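And then chain A:
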Amino acid sequence: MDDTRQRPIILLENVCKFFGDFQAVKNVSLAIYQGQKVVICGPSGSGKSTLIRCVNRLEKHDSGHIIVDGIDLDDSTRNINEVRKKVGMVFQQFNLFPHLTVIQNLMLAPRLARKSSKVEAREIAMQYLERVHIPEQANKWPIQLSGGQQQRVAIARALCMKPQIMLFDEPTSALDPEMINEVLDVMVELAKEGMTMIVVSHEMGFARSVADLIVFMDFGEIVESNPPEEFFQNPRSERTKLFLNQIL
Partner candidate 1 sequence: MTFDLYLIIGSLPKMFEGIGLTLQLLFLSAFIGLILAVILLLMRLSLRWYLSIPAFLYTYVFRGTPMLIQIFVIYYGLPQFKSIQQSVLWPILREPFGCMVIALSLNTGAYVAEILRGGVLGVDKGLHEAGKALALTTSQRFIYITAPIAVRITLPAYSNDVIGLLKATALASTVTLMDVTGVARTIVAKTFAPYEIFISAAIIYLVLTWLIQTGFGLFEKRMSRYVKQ
Partner candidate 2 sequence: MSALSGWWGVLFWGTVVTLKVFGVALLLTVAFGLLGATAKLSKNRIAVALANFYTVVFRGTPELLVLLIVYYGSAVTLTSIAQSINPAVKFLDIPPFWAGALGISLVVGSYVTETFRGAFLGVDPGHVEAARALGLSNLQTFIHIRIPQMWRLALPAFGNNMFSVVKDTALVSLLGLEEVVFAADVARSVTLKPFATYSVVAMIYLAITTVLTLSVMALEKYANRHLEGAR
């Protein structure tokens, strides 16, 4: 094994996060390697969203370390922005900028944060729109697209920043059932291309076929983490078994 594979691209060490008195994340440690696909699942309120939102500093962790590609996440703005350029995020509610067209949504960050020229940004944007199979929607307003299309645009928008890691926070939970697959298919393609992905999701079919590691969280702690076959066939903890019974 070479060096880059040995050093985790994301290292979480004893991370704790409080909201007032409530502890949302309790002493979580996790190492994620480049190219790994990690699916985090668990009941609502288990802290899984909070955890990944700490990785790009949308939430501030209260103690422990989060090291992303060698950068220790702290309050320094420069560090935060460096990390955010390496980490792309896809939200449950898509969060496309409503006042910009699809292509403008994609071009905004590369132009402002990476200082790309208009021409470069447009090329990259069209490239990724093709990747998510909706290049013809480039000049539409987000409101004119279906939920599944909007989420695919959101994925493309994050990809335009050429991140090394992609975070997905329940990407299909806000979609009507018939649109879930078009988004999952894009995510599967992304996985096949070697992207490092952390996905918070209930889509167990996706987890089973794509994940290298499934992490089960409950009450802010990691209860169990295993490759899919182990996870689904031999759940070790009672809580895991309970959860699997409920969703499968």
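Selection rule, in plain terms: all candidates are chains of the complex that A comes from, given by their letters.
Everything below uses one rule, namely that contacts are C-beta pairs under 8 Å (C-beta built on N, C-alpha and C of every residue); 3 or more make two chains touch, one makes a residue touch a chain; residues count from 1.
In this text, all values refer to a predicted model and were calculated from it rather than measured experimentally.
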{"item": "Result, touching chain for chain A in the complex among 1 or 2", "value": "1"}
{"item": "Residues on chain A engaged by candidate 1 in the complex (per definition of touch)", "value": "56-58, 81, 84-85, 87-89, 91, 93, 95-99, 108-109, 112-113, 141-143, 154, 157-158, 161"}
